[in-house]
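Every protein chain but one is kept in place in this view of the complex.
Each chain gets a letter, A and B, in the order it is written, and its residues are counted from 1.
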Amino acid sequence: MVKGKHSYFFKEVVLILNRIFTLMVILGVPLTIIGSLMHWSSIVMFIICSLTVIAISSFMGRATESLAIISGPRIGGLLNATFGNAVELIISIFALKAGLIGVVLASLTGSVLGNLLLVCGLSFFLGGIKFKRQKFSIYDARHNSGLLVFAVIVAFVIPEIFSMSMNETKTLQLSIGISVIMIILYLAGLFFKLVTHRGVYMQEENVETEHEEPEWSKRKAVTILLLATLAVAYVSENLVHTFESVGEQFGWSELFIGVIIVAIVGNAAEHSSALLMAMKNKMDVAVEIAIGSTLQIAMFVAPVLVIVSLFMPTAMPLVFTVPELVAMTTAVLLTISVSNDGESNWFEGLILIAAYIIMGIGFYLL
Amino acid sequence: MVKGKHSYFFKEVVLILNRIFTLMVILGVPLTIIGSLMHWSSIVMFIICSLTVIAISSFMGRATESLAIISGPRIGGLLNATFGNAVELIISIFALKAGLIGVVLASLTGSVLGNLLLVCGLSFFLGGIKFKRQKFSIYDARHNSGLLVFAVIVAFVIPEIFSMSMNETKTLQLSIGISVIMIILYLAGLFFKLVTHRGVYMQEENVETEHEEPEWSKRKAVTILLLATLAVAYVSENLVHTFESVGEQFGWSELFIGVIIVAIVGNAAEHSSALLMAMKNKMDVAVEIAIGSTLQIAMFVAPVLVIVSLFMPTAMPLVFTVPELVAMTTAVLLTISVSNDGESNWFEGLILIAAYIIMGIGFYLL
Partner (left out) sequence: MVKGKHSYFFKEVVLILNRIFTLMVILGVPLTIIGSLMHWSSIVMFIICSLTVIAISSFMGRATESLAIISGPRIGGLLNATFGNAVELIISIFALKAGLIGVVLASLTGSVLGNLLLVCGLSFFLGGIKFKRQKFSIYDARHNSGLLVFAVIVAFVIPEIFSMSMNETKTLQLSIGISVIMIILYLAGLFFKLVTHRGVYMQEENVETEHEEPEWSKRKAVTILLLATLAVAYVSENLVHTFESVGEQFGWSELFIGVIIVAIVGNAAEHSSALLMAMKNKMDVAVEIAIGSTLQIAMFVAPVLVIVSLFMPTAMPLVFTVPELVAMTTAVLLTISVSNDGESNWFEGLILIAAYIIMGIGFYLL
């Protein structure tokens, strides 16, 4: 009974959010076009584009979700894994094209920090205020902790440290090598999760998933996904071009824009669904979204951007700044040690949020 | 029966220790006054003051304990959390006043290393010689591991790394920001432990605690606490002024004095009670004292000192030296990985002690 009441309340919230996002898209896309033609001020364009990207990405999320349900768990998992961070990828490609390599690396950092600290933290905190102790699968938490250490600590730290005594060519060679290995490992991980070990570790969830019904038909979902991707691409390009002058006017560094602003805009859609899940006490799903998204960024988006950058004017090596790397590494250690017991409460959420704020202040002052 | 015998033996040990400490206070305080008026040599004053501080702090511990029992678990927990590291705080404030910022940061480092490696190590070792396998709550160990990673790895590493490319003003701003966040989090942690989640995770201990009787009446305890605080303040001021010339005569660096000497003097009282608990096979309490004290130092004493230093001639940013930071970080990782299984034995104790000795040699040679 109580569960039914909860579900009803959350359905209402989701419906209202969807209406708001629809309105934002209907207003935002034309405004972006007009503003771009009429050369509105950077700050106005920055605000319009940011909000519009967030709104469109919620449509992409819903379309992917519908397609995933229609295509069954295997293809569905693949779709989620590919389109889950499409917005982030599109913004980053335009930033690469504009030569803003620092912003791209910073936004990767920001996505990792945002997912691990802010999304997990808010999920634990908001969920923990409603429920005294929330549990999630210890197995998943530990499986993911191995991947997080690999993706962030090994694959990001090694090029950083080794490149200190390398020339640029060798640094790029190392980055490409690591990127290829990571993409292979990412695909192998999908193969592991969707084929050889599907359902081996998570019986309960599968049962629940069967009942779900797609929001949109296959045709409608594909159409929306295509249109949304085009729209996001157009708006993102406009957004990227505002970074420089917005940074100057607010006194924000390239690093701060990437780590905080781009990361929040690029991941807002997933963030909200993780929070909704946490407040429904579906902690397994909330943690899976936050950590799964981090792994996707680190093991798929980052290496793909390295490869893509080879066809751009300036190639991007996988070399973060030291503060970025230290922030990501400590975020991984903190998340692992906080989530290692398969339980969460509001105080653990607060710890993660506090870590995010500390890092945010740090990047602001840098 | 055996338990009764043990209890009796330990009560005897405690009684003898208490008598020795009483004697040390009765002799030490007047000697400090006489020595300070007659300008005795630094080394003599250093030895007298150190021993007197240790003795007085045992009285503060007993007074706090009595008050905690009288006031019930909530206020009691608050009292313990506030007065538990009062001696450390008082010595540090006098060191700040004397401009010895390096000594203060080093003594914070030393308290963290001493509690995590020496106290945990000796507890595991001495307890492990008597009992083959000692168990303690896995839940607490994991809960604390998240806090340790936050307090030491995130909150201490971030300002260190970020300040490398910041000017002094921004470094101080970052330190103040982090300090405020840590104090809020420390208070939130008390609220979590004493209000919203009291008894949620630790049923057994509460049962035992009910039987305890206070050693002193409320009035006597308050009086002793006040007198002891005054006495510690007076003796500490004299102690701090001996550091420079003692360091010169023994060839000890500021770092070594802070990390090893001040840390041992400032924490001796708690150290002895943790060891007594370990030898009584109350490993839960021993670990709680050692790790709880570390968290208090990192999340309460350190940020309070940063704030206090703003009203002193020289402000203290939360920036440790690289060796200090690496020592603390590796100590946290070692303690977490050793205590993660909720069990201890003499060999695990030896590992922690060995790590402490290695770091001690390192700081001595620096």
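Here is the rule we go by: a contact is a pair of C-beta atoms (placed from the backbone, for glycine too) under 8 Å apart; a residue touches a chain by one contact, two chains touch by 3 or more.
Bear in mind that the values here come from a model prediction, so they are computed numbers and not experimental data.
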{"item": "Given A:145, A:309 or A:330, the one touching the chain that is not displayed", "value": "A:145"}
{"item": "Absent-chain interface as seen on chain B, which is shown", "value": "132-133, 322-323, 326-327, 330-331, 333-334, 337-338, 340-341, 345-348, 350-351, 354-355, 357-359, 361-362, 365-366"}
{"item": "Residues of chain A (touch criterion as defined above) contacting the omitted chain", "value": "139, 142-143, 145-150, 153-155, 157-159, 161-162, 164-166, 170, 173-174, 177-178, 181-182, 184-185, 188-189, 192, 196-197, 200, 336"}
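Simple rule for what comes next: only the chains that are shown with their structure count from here on.
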{"item": "Distance from the mean Cα position of chain B to that of chain A, given in whole angstrom", "value": "41"}
